[in-house]
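Down below is the structure, laid out as structure tokens.
Removed: one protein chain of the complex. Kept in place: all other protein chains.
Chain lettering (A, B and C) follows the sequence in which the chains are written, and residue indices restart at 1 in each chain.
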Amino acid sequence: MDDFYRELIIDRYKNPQYRGSLNPADISFEDENPLCGDHIHIDLRVDDEGVIREALFEGRGCAISQASADLLMEKVHGMHVDQVKRLSKQDILEMLGIELGPVRLKCALLSLKVLKAGVYGLGEATDDLVEE
Amino acid sequence: MDDFYRELIIDRYKNPQYRGSLNPADISFEDENPLCGDHIHIDLRVDDEGVIREALFEGRGCAISQASADLLMEKVHGMHVDQVKRLSKQDILEMLGIELGPVRLKCALLSLKVLKAGVYGLGEATDDLVEE
Amino acid sequence: MAEAMAELHPKVALDVYKIREDFPVLGRQVRPGVPLVYLDSTATSQKPASVIEAMNAYYRQHNANIHRGIHVLAEEATAMYEEAREKVKNFIGAASSRQIIFTRNTTEAINLVAYSWGLSQLRRGDLILLTEMEHHSNLVPWYLLAERMDLRVEHVAVTAEGVLDENDFDRKLAMGPRLFAFTHMSNVVGTINPAKTMIAKAHQAGAVTLLDGAQSVPHFRVDVQELDVDFLAFSGHKMCGPTGIGVLYGKRELLENMPPFLGGGDMIKKVTLGAFKPNELPYKFEAGTPAIAEAVGLGAAIDYLNKIGMDVICQHEQGLVRYALERLREVEGLRIFGPSAEKKGGVVSFLVDGVHAHDISQILDQYGIAIRAGHHCAMPLHEKFQVPATARASFYLYTTFEEIDRLVEAIYRVKDIFGV
Partner (left out) sequence: MAEAMAELHPKVALDVYKIREDFPVLGRQVRPGVPLVYLDSTATSQKPASVIEAMNAYYRQHNANIHRGIHVLAEEATAMYEEAREKVKNFIGAASSRQIIFTRNTTEAINLVAYSWGLSQLRRGDLILLTEMEHHSNLVPWYLLAERMDLRVEHVAVTAEGVLDENDFDRKLAMGPRLFAFTHMSNVVGTINPAKTMIAKAHQAGAVTLLDGAQSVPHFRVDVQELDVDFLAFSGHKMCGPTGIGVLYGKRELLENMPPFLGGGDMIKKVTLGAFKPNELPYKFEAGTPAIAEAVGLGAAIDYLNKIGMDVICQHEQGLVRYALERLREVEGLRIFGPSAEKKGGVVSFLVDGVHAHDISQILDQYGIAIRAGHHCAMPLHEKFQVPATARASFYLYTTFEEIDRLVEAIYRVKDIFGV
């Protein structure tokens, strides 16, 4: 079971590396999972080529949602926004290195949902963004 | 099974003894079972003592409903209306000499329901009149 | 009889005797020495052991409330429930499982549309078009709505043969109905309506369409995208599934724009004091703890039907109804309601001159034969035929040709007893 709450997750939850906000930011978006109150806000700086130069998040919620956001911010540094659009559920699961039931999946995918909604410039984040 | 459709019932269905109408009648009432279209109309002549002197029915429907009505008219001839008010489901079943499931019970009890609603002077016949 | 059968129905590919072994109740004697002849599948179908077992397994190993739990049981139960939805989606050819809403039965599915779509989309004076052959479940919800909203209601006429009157349909479509709700197959006379053509016509006339699939989905392949139907309603219990579960399918855009019907747990995203935000499809329409075990059972029923094959089932029933009509036509004084075999499914309604339907059914029951007698929840159609009640024998994949022979023999006994 300690497999599950791998040290990585607990560590990133307790000592996040990419917590913070950007002002001004090129892209900002936020959403919450009303089921459990998980909340994620994301700020991005994107250069003229469309490459993400800075990515920070603020949020509250469970270890999975917060660690997932922190790891995702790390991952997208230096990524092109078009690459971000192609990120999937699978990428997040690999990043976390764990298996998750449907409820926890929502926690894990919240930050990706917020990120994609921001990058696509949508008015609202929907589950379809991160479903297969 | 011929127990069930005892000759009595088929006979009274095909050759009713108390079919007809009274004009004038002291008490008239009618009702139907919408489930199957069974319909019974009853006319009674009642003397000053409250004794039923004549009882006739008109109707259409299944053998059980019609035979039951015919037998009931026979039974109440000479009965006091107060006795009629005390007639129950059990009396009808004994009169018919058969056992009946819930649907057929409604057929068998329609004439009693109509009779009692008439004798009580009710506006509407309800199942409560013939339920235990 | 077996030879005559084979001759009459050379294409029958279904091993009915093997299938019967799957249905525990079919081994029953209703009285000592009197085996059950179940000819009442239109009212409700029997259930194969696999369906009963699927629900047992759910209760014995996985039972939990769904959607919000983070424990093994809750995750398993949720997966089983959603897998059932997926099976339903595939069974009727829907584009997405978000379009599959679980209800209690056909009746609730139609009421959902009446309350949610109807109350929000219709306006005073709008016309709803129904038909004279509808089950009460596809009449009363609209009458209730019409009363509440002051709508007009028209009915496509049924001919003496028991099919919809095409000219009358055209005439009534020309009146510009907002909704055309009709049955795919009559539960009284078995008529199968040409749904695809009728839906296309109704769409041309600007109507939204609702198909009552209570009798079609269990008996032949129904593909919502091929039909292009807007709403489809059906019941699990008529298709080898359990009681307590039904389905509403709807086109995505319609469903998205409809307000919630029942309020409560699961159908919301968020609730604050005095306000709420509805959930996404299909959950928006599934308030409270759903019929979880029953969904699982319905999924198992779909697996079972798929294993046999809907086309094979349909063919078997076609054979049965052809044979039944042929045998019943021999009986003097027996009146059959409804069209000839090629226009209908496995349902035969009839009357014997001089005998009430109730009496037929009662005497048949003495021989173990279960049929229905009454108005079959279609009083307007019976009014049309000017009879208060009919006797109805109906068939399914487990019905044998011998059972039809038994039916006919018993009808002769009815005639004897009544001397007609």
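Please note the rule applied: a contact is a pair of C-beta atoms (placed from the backbone, for glycine too) under 8 Å apart; a residue touches a chain by one contact, two chains touch by 3 or more.
Just so it is clear, the structure is predicted and the values come from calculations on it, not from any experiment.
*Asks:* Taking the entire complex into account, which one of C:H71, C:R171, C:K196 or C:R329 touches the absent chain?
*Replies:* Considering all chains, including the one not shown, the answer is C:H71.
*Asks:* For the chain left off this view, which of A:I27, A:I92 or A:C107 is in contact with it?
*Replies:* Touching the chain that is not displayed is residue A:C107.
*Asks:* Out of C:G263, C:G333 or C:G354, which residue would touch the omitted chain in the full complex?
*Replies:* Among C:G263, C:G333 or C:G354, only C:G263 touches the chain that is not shown.
*Asks:* Residues of subunit A in contact with the chain that isn't shown?
*Replies:* 1-2, 4-5, 10, 14, 34-38, 61-64, 103-104, 107
*Asks:* Of the residues in subunit B, which ones touch the absent chain?
*Replies:* These residues of subunit B touch the chain that is not shown: 34-35, 101-104, 126-127.
*Asks:* For subunit C, which residues lie in contact with the unshown chain of the complex?
*Replies:* 24-25, 28, 30-31, 36, 38, 40, 43-44, 46-47, 51-52, 55-56, 59-65, 68-74, 104-108, 110-111, 114-115, 132, 135-137, 139-144, 146, 153, 155, 235, 237, 242-246, 260, 262-268, 270-276, 287-294, 358, 361-362, 364-365, 368-374, 377, 379-380, 383
Keep in mind that, in the parts below, only the chains that are shown with their structure count from here on.
*Asks:* At what distance in angstrom does the C-alpha mean of subunit C lie from that of subunit B?
*Replies:* 38
*Asks:* For subunit A and subunit B, let me know how many angstrom lie between their CA-based centres, rounded off.
*Replies:* A distance of 78 Å separates the two centres.
*Asks:* So, what's the distance in Å between the C-alpha centres of subunit C and subunit A?
*Replies:* That pair's centroid distance is 47 Å.
*Asks:* Residues of subunit A that touch two or more other chains: which are they?
*Replies:* Residues of subunit A touching two or more partner chains: there are none.
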